[in-house]
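Missing here is one protein chain; the remaining ones are kept as they sit in the complex.
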Amino acid sequence: MNNRIAVVPGSFDPPTLGHIDVIRRAAALYDELHVLVVHNPGKEAMLPIAQRLSLLEQSIAEENVDGNVIVASWSMGLLVDYATDVDAGVLVKGIRSQVDVAYETPMAIVNRHLAQIETVFLLPDPAHALVSSSLVRQVAALGGDVSPFVPGPVARFLDTGARGL
Amino acid sequence: MNNRIAVVPGSFDPPTLGHIDVIRRAAALYDELHVLVVHNPGKEAMLPIAQRLSLLEQSIAEENVDGNVIVASWSMGLLVDYATDVDAGVLVKGIRSQVDVAYETPMAIVNRHLAQIETVFLLPDPAHALVSSSLVRQVAALGGDVSPFVPGPVARFLDTGARGL
Amino acid sequence: MNNRIAVVPGSFDPPTLGHIDVIRRAAALYDELHVLVVHNPGKEAMLPIAQRLSLLEQSIAEENVDGNVIVASWSMGLLVDYATDVDAGVLVKGIRSQVDVAYETPMAIVNRHLAQIETVFLLPDPAHALVSSSLVRQVAALGGDVSPFVPGPVARFLDTGARGL
Amino acid sequence: MNNRIAVVPGSFDPPTLGHIDVIRRAAALYDELHVLVVHNPGKEAMLPIAQRLSLLEQSIAEENVDGNVIVASWSMGLLVDYATDVDAGVLVKGIRSQVDVAYETPMAIVNRHLAQIETVFLLPDPAHALVSSSLVRQVAALGGDVSPFVPGPVARFLDTGARGL
Amino acid sequence: MNNRIAVVPGSFDPPTLGHIDVIRRAAALYDELHVLVVHNPGKEAMLPIAQRLSLLEQSIAEENVDGNVIVASWSMGLLVDYATDVDAGVLVKGIRSQVDVAYETPMAIVNRHLAQIETVFLLPDPAHALVSSSLVRQVAALGGDVSPFVPGPVARFLDTGARGL
Partner (left out) sequence: MNNRIAVVPGSFDPPTLGHIDVIRRAAALYDELHVLVVHNPGKEAMLPIAQRLSLLEQSIAEENVDGNVIVASWSMGLLVDYATDVDAGVLVKGIRSQVDVAYETPMAIVNRHLAQIETVFLLPDPAHALVSSSLVRQVAALGGDVSPFVPGPVARFLDTGARGL
């Protein structure tokens, strides 16, 4: 495996400013960065995966993240199978809080066992760190303004799309 | 907005002694306190909202909380819309544990962005702090005695009501 | 109640090496140890209770845990009702992380109120502590190798059984 | 006691942008706000108390905090004695993290017992929340630029004062 | 080693109601309970060890803890050496918060390696759980009333003794 290639997995339902911040930082640390939309069968999604891919691509372009980012999705198996396919040696996770760390630690240990892949935790900018996709979904569902928490393309989409224009 | 008017939001499904303790403390800190039963569409409720309102009112009366408390419900939009309607400048949340703080912090930041409203965290009496509505529901469902954890009206209701008398 | 008799409750869906480690330590601390498969109506299970009982019994035998262990299940009421029936004075819970402690503390306080029963927390071996049944289920569902995290009988069952052989 | 009068206690050694942010928010919530420099005999200080008072006053002026703020110091007894003297009914503490909450909770419970005074926790702006006075002292001692973390008067003082100009 | 004999180690400088509560619960769980005052060379103590022993003995008597409690001190070596000397198979620690657990976990793992001794964590009554000896010392040093947090003998001693009567 190549430790210059990394994967940032997530649901990105929708992408937040915290996600884009972590992606930007990870893109500066690795030669090739895969932003991977992972299907979580246990959670009901707000957005279809194709929409999340499109919003991620638009957001990454609009926010001027480095050009070494590949956006993809994965719903057929283990996250480490994707990482192995693209020869990535590193998983990157942004951590918003201590509770995040408690949640991510066991998965990192499992992925290490499954594929000798290392997980590195990165800190988002504290100004963008706290607000999760789940909270954005709740606020958007009630008609609140989520533009302080998400990139422009997501804000514009939720404003028109979610309201059925 | 008036910083002498505060809102204590919650599911109150059912109200616990911890809730009543926080309500009593908040009632002493503000001129007008709204105890707001918030409908959470993502959670299946044990009690209908009308029942929760009734139990809150009975409990507040029986526990001799100050007279400046208004019990209401809200299911039409953002919590901050209610707060704005009643001109409240403060949200009050009781915190039972560090995990509670981790959960409440992002919502407080979002509400600050949405409506310039400040959230203050209050500590319940440690003797009543730990037991949540969710745990009361589990114990009651299995026929356990919840009277050490809930106010009298809730204990009497769950004893007779929940068992279908 | 007899403080030489203890109960280790859990979902054990499936049993993990962390579970077996806690059971082994608890078996050395008490004269009689009940490993109790508790039905959780709020969670959808992977394995039927009979299967979990069988896997626990095989795993306890294969891992040479002391002979004072009784495996049973309970789905009719409160955990403390079982404890009272077998005259147990102690509940034992393994704690993997601080989040576990935050989750278990209120239940321990409730059980103390319900039946004057004390909960003691034990630390699993850190090498086995982190991985939960829930994570094992996720990995197994995606075809990953869970053998580093579960006892032999569970690994063999998931390899053949879960894949429908 | 008057619940319109609040005290924000701290070491303020030196004041940080997080402190000023909490002071600004508290000043908006109460009619009279006492910012109290508390002498902690167990900690060796970087700045004498008179210097901390001066820096607080300059910072509050320069950052345009509301005019209802009184800066004072206290080294003769319990914090609640000061609060009682000025008839304050509320203590305000900014919380940067869950560890802060764990540290502040027992003190809040003690102060409630000592003087029936309530402690409310406020969240600083996440962009300024994390960096403590202690970390500012470490960075300044090694010659690092602390201006992103402290108000202008503190940055100017540490740049000239701490280096003995 | 005998798993019916347990040791509750601590600084007990001074004993608190939380300590007495844990001692009472542990005394009910084991046949013989050693309450061990451990000298911590890294901390400056308020009370000499002989005073702590005396206050513990008086408090245990006054609070009617079971008769199977032995109070002793240890300053010559590892805690597990004492445990081995008295043939104890269990260490008991009360846990006040998640931070306590994070602090105690590594020591428990070390003691397990050093002497195959198991540490069990017990929950104090939440009403008495939060206030530490360290906080009692701070309050007492400033002349505050610590009687809600400590057993009678400690309250009486600190009221007269610490003030030089």
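The first chain written gets the first letter, and so on, giving A, B, C, D and E; residue counts start at 1 in each chain.
Heads up, the rule we're going with is that contacts are C-beta pairs under 8 Å (C-beta built on N, C-alpha and C of every residue); 3 or more make two chains touch, one makes a residue touch a chain.
These numbers come from a predicted model, not from an experiment.
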Touched by the hidden chain, which of the shown chains?
A, C, D, E
Sole residue of A:Q98, A:S134 or A:S147 that reaches the chain not shown, by the stated touch rule:
A:Q98
Go through subunit D and note every residue touching the omitted chain.
96-99, 130-132, 135, 139, 141-145, 148-149
Residue numbers in subunit A that touch the chain omitted from display:
3, 25, 28-30, 89-90, 95, 98, 101-102, 105, 108-109, 112, 118-123, 126
Please give every residue of subunit E in contact with the chain that is not shown.
41-42, 77-78, 80, 99, 102-103, 105-107, 109-110, 113-114
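Definition applied: only the chains that are shown with their structure count from here on.
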Using mean CA coordinates as chain centres, what's the subunit A-subunit E distance in Å?
47
Return the distance between the CA-based centres of subunit C and subunit E, expressed in whole Å.
31
Which subunit A residues reach two or more other chains?
97-99, 130
So the touching chain pairs work out to A-B, A-C, A-D, B-C, B-D, B-E, C-E, D-E
